[in-house]
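Reading through the structure tokens given below for one structure.
A single protein chain has been omitted from the complex, and every remaining protein chain is retained in its original position.
Letters A and B mark the chains in the order given here, with residues in each chain numbered from 1 onward.
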Amino acid sequence: MTRIVNFAHGAFYMVGAYLAFTLTERLAGTWGFWGGILIAAAVVAVLGALLEIVLLRRIYRAPELFQLLATFGVTLMVQDIVVLIWGPEDLMGRRAPGFRGAVEIMGQLVPAYDLLLIVLGPTVLGLLWLLFHRTRWGVLVRAATQDRDMVAALGVNQKWLFTSVFALGVFLAALGGALQIPRDAVSHSMDLRIIVDVFVVVVIGGLGSVTGAFLAAIIVSELNAFGILIFPKISLVLVFLVMAVVLVIRPYGLFGKAEGAQRTSLGLSIRPWRPFTQAERIAVGAGVLVAASLPLFLGNYALTVGSEILVFVLFAASLHFMMTVGGLASFGHAAYFGLGAYGAAFMVKLFGAPMEVALLMGPLMGLVGAVLFGWFCVRLSGVYFAMLTLAFAQIAWSIAFQWVEVTGGDNGMLGIWPASWASKPAAFFWLVLGVVTVGVCILRVLVFSPFGFALRAARDSTLRSEAIGIDRRNVQWAAFIVAGTFAGIAGVLFAFLKGSVFPDNLGIPISVDGLVMVLLGGIETVSGAVVGAVVYKALAIWLMSQTEMSKLILGAVVVLLVVAFPKGIVGFLEDLRHRRRPASPPAGFKAAKVEAAE
Amino acid sequence: MKTSVKVALAALVLATGMGRAMAQDIKIGEINSYSGLPAFTEPYRKGWQLAVEEINAAGGVLGKKFVVVSKDDGGKPADAVTAANELVSSEGVVMLTGTFFSNIGLAVADYAKQKKVLFLAAEPLTDAMTWSQGNKYTFRLRPSNYMQAAMLAEEAAKLPAKRWATIAPNYEYGQSAVAVFKQLLSAKRPDIEWVTEQWPPQGKIDAGAVVQAVAAAKPDAIFNVTFGPDLVKLVREGNTRGLYKDRVVVSLLTGEPEYLDPLKDEAPEGWIVTGYPWYSLKTPEHDAFLKAYQAKFNDYPRLGSIVGYLTMKAAAAIITKAGSTDTDKMIAAAEGLSMGTPLGPIVFRAIDHQSTLGAFVGKTAVKDGKGVMVDTVYRDGAAYLPSDAEVKKLRPQN
Partner (left out) sequence: MTPLLQVENLDKSYGGVHAVRGVSFSLTAGRILALIGPNGAGKSTCFNMLNGQIKPNAGTIRLNGADITGLPPRTVWRRGVGRTFQITATFASMTVRENVQVALLSFHSKLASVFRYAGAAYRDEAERLLALVGMEAQAERPCGELAYGDLKRLELAIALANQPKLLLMDEPTAGMAPKERVDLMRLTAGIARDTGIGVLFTEHDMDVVFEHSDSVMVLNRGELIATGTPEEVRRDPQVRAIYLGEGLLYDAKHREGSAA
């Protein structure tokens, strides 16, 4: 309703379950159990409201994806915090008093607690419906969803309206988690298990439709149940297949409506982009030279870390190109990274190709994947686009995971090491530096090419770009393919860096890492992703090496950065530069006559 | 971009600045999923910490202090390779040890092969570790998937049950466990019929549906490979829906305290499992270990504890026998190395670098509101490995 893509919902679900576990262990009796569950949900709702007030309110004005980044940071922190508070072991909660047994229905024993949940689901749905349609609060919320300004004009305090909606959502999430304890073990990984499913359900149902979400939840769980019987081997991917099919046929989910004049651009910069000036080019060149001289005074480990950072620079830059220039926020960009990595692995393992050939052929897998998936994806926009990219990434992931004969499944493909001339860390670093520098330069040239302008035109205004002869889908498809190919190149380098390829390479965490890098660098900048990738990856590797609480610290850093630099690091630096020199316009292209801009 | 390079420089300088190897210590590199899987890796860490303390109390190794440098891999193979690289290139460790997940174990093993470093894998179970993907530099301590499935298949063959169902997580571990179990049991009992196979996704089991599907096939017995939260759900759903009534369940790893303890009083009764019944072991060797462990940590050991403990004991034994930290000498020493353990003597086989550490097979029961293993027997791993000729076929010979 508030249009916040809340990644932390799974975290609240998990905290709800943990708190309910503690409370139901402490409070005795039937009342203690049910009371404990409700209290747990209420406490988490209060925590959620606090989070909204303290964190999210500050960033409502930032690009929408920044809220995703902030909640991602919170999720990381919560994962470590629950381990600190409740310990690492899976906890098994009490069974619901009065619902321990089973009821026999048509010869099958059905757990009584399941029946209770079956009743509870529609009840909650009904209550929600009443709340939204029969109370003043509900009417205001629905109105605010349509038009914030109108509600503000009515003299309603929107801030508290949003806080209350957020708290309600959190309450329901925590209640859901708390209600799991009689069935499930409480563990610190349950947030990730649920959050992707929740996104899938909401998207299949159609955003903003509670009924749709409810129906989709039923469809998804039925599929899971029957899928096991009919297609036991593809149970992993079934929901994503369904989501992909639903979105291809109905671009706004089952019950969703076409989003009204939505802002397709991710964030509007008041400063148009400029190519580098001569001085800036020299500075960048010098920076690359400095990087190239690193092997002279750094050790092997540092160089390998440097190579890894560079690989992610290229990966983030490719995603950045698609997100910033194309306005296409992909949640599944790891698919093309992973496809590139697998492409290299296939070349080496199946065809015995040397590294040089794999370097050239590997990215083709990313390219082919992007051609195929992109064709479907660019038919959608906004969150639906993001979710379809996610679905395709998950489909690619599960193929890698399940097709054991070819991909080695979970155990991956091993022995993908660089050719002997590049096997020394320094040589490999130079190789990566060269490829990445060229790659990032090409992407930058593309941004300022007519093609890049067409892409930005399609992002800024679909209406106008169509009206001046730009085929939005084709242009965006081309951008998708470009981004996928460069991600594929990064994937190939990654495979040779690590010597092995695993389904992880296509997984959601890598996609999310990419998003974080882009957002950290600055969504409104030309090459912010480069900085974002360096900062995030260096920090992540260093923390990983230094502490086991890396998620807690990394999450906190992400949250702080989001609050401190809502335009990203590079966006912030640019602001700073312009504040210092308000009179002079952005340094123009060399040939441009510099005219007073004000 | 200029800024980016500066930041990169700063990061690299930080990265290299950490920990300089001190020449007088013998450093062992250790990698495990401490943040990703704390429930298993915490007891494991306690185990190796105890071993390190004991080794140094006895004068260290080759007259030097025995030091373990431990890194977290976050549950990701790529991060494990980064950690391995840091340990080898930057910390100067003489060998790598550890890992829990099969894919991480394999990634580190491949890294070890590439960089010519000895790797003593502690916990990963996959058979590929020592067989299809086996290499000269990699050894493994814990009894493999094959060995444990073989121990259970032996027990299963004694049962009258003819109609069998399997439930296993849908990835390599589950698939290979089921394959080995089926192959070995069918070989012993040709009359057996496999009536259904269930492959719930790991971590996302729809237990109700799985239980119904298995019940519908009317098996006499069930072979289960699920673990962790999936196992909890499966046990609960199965109990409520009466799946385990009058059926024998043979279940891999379920007797390990890591998996059995979270089930508390709902632990299933009469399941035939592999595991670690630390409470009923009465050998002097184990008593000594148990006392020392409880004294140091005020906690009881899990299976991970004993694996962690033995990992560092084995590492020290390898170096002591080699008389050097030269990789080739250590490999030569490790091949055929025999040592005593709290569970009994073990040997690192020269043929496939697998240790003969065994496992306990027994039945589950509930005692004082807790799941325990009863009627336990220690099965020596050596008896549950295929013949040398078969191993030679399974393992690349070079």
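Simple rule for what comes next: a contact is a pair of C-beta atoms (placed from the backbone, for glycine too) under 8 Å apart; a residue touches a chain by one contact, two chains touch by 3 or more.
This one's a predicted model, so the numbers in the text were calculated from it and none came from an experiment.
Put simply, the missing chain touches A once the whole complex is considered.
Within the whole complex, the absent chain has one touching residue among A:G29, A:G352 or A:G469, and that is A:G469. Remark: the omitted chain is touched by one listed residue; of A:A17, A:M413 or A:A454 this is A:A454. For the chain missing from the display, the contacting residue among A:A286, A:V406, A:V445 or A:L560 is A:V445, taking the whole complex into account. Listed here are the chain A residues that touch the chain not shown: 265, 268-275, 445-446, 448-454, 456-457, 459-461, 463-471, 475, 585, 588-589, 591-592, 595, 597.
The criterion applied here is as follows: only the chains that are shown with their structure count from here on.
Considering their complex, residues 1-5, 7-16, 18, 34-35, 38-39, 42, 71-74, 76-79, 81-83, 85-86, 89-90, 102-103, 106-107, 109-111, 113-114, 126, 128, 133, 170-173, 175, 197-201, 203-204, 206-210, 212-213, 215, 228-229, 232-233, 236-237, 240-242, 261-264, 266 of chain B touch chain A.
Remark: chain A residues 80, 83, 88-92, 95, 100-102, 108-114, 182-185, 187-190, 193, 221, 224-226, 228-229, 232-233, 235-236, 283-284, 286-288, 290-291, 294, 298-306, 308-309, 313, 401-402, 404, 408-412, 414-415, 417, 425, 494, 498-500, 502, 504-505, 509, 527, 530-531, 534-535, 538-539, 541-542, 544-551, 570, 573 touch chain B in the complex.
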